[in-house]
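Complex shown without one protein chain; remaining protein chains in place.
On to chain A.
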Amino acid sequence: MRILTARKRAEGLGAAKSGTEHHWSMIVSSAALIGLIPAFVFTFGQALGGTHEEVIAYYQRPFPAIVAILTFLVGFIHFRGGVQTMIEDYVHGTRQKVLIVLAICLAYAAAATGIFAVAKIAL
């Protein structure tokens, strides 16, 4: 008598692995970005073109600062997912793994840098 069920033996053997979680994460981040992107574009557009003092004063206000931080956080997580899918489509083997690691590191580094910059200005 087999102790393992048929489902248990098949689980994890498919090609997709964690496809649904990845897809769901892209859905959630893209839905959030529908609101964040226009807010970021128009606040950043306000700041761009100003002097250093004006830019600092602008990003010390709560709304532009919070919008920028959320956009960097969600945006770069969204980029992380999208760029991984692109690499998986075009590059294979060890190069694929290395590129995905580098791209994910870039995404988090950019997110951390952007959030640090806005926090430093705002606080």
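One rule holds for everything that comes next: a residue touches a chain if its C-beta (ideal position, glycine included) is under 8 Å from a C-beta of that chain, and two chains touch if they have at least 3 such contacts; residues count from 1.
In this section, contacts and distances are computed from a predicted model.
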Undepicted complex member, UniProt protein name, chosen from "NADH-quinone oxidoreductase subunit N", "Autoinducer 2 import ATP-binding protein LsrA", "Iron ABC transporter permease" or "Succinate dehydrogenase cytochrome b556 subunit"
"Succinate dehydrogenase cytochrome b556 subunit"
Of the residues listed, A:I37, A:I66 or A:L99, which one is in contact with the missing chain?
A:I37
Which residues does chain A use to touch the chain missing from this display?
27, 30-31, 33-34, 37, 41-42, 44-46, 48-49, 52, 55-56, 59, 68, 72, 75-76, 79, 82-83, 86, 106, 110, 113-114, 116-118, 120-121
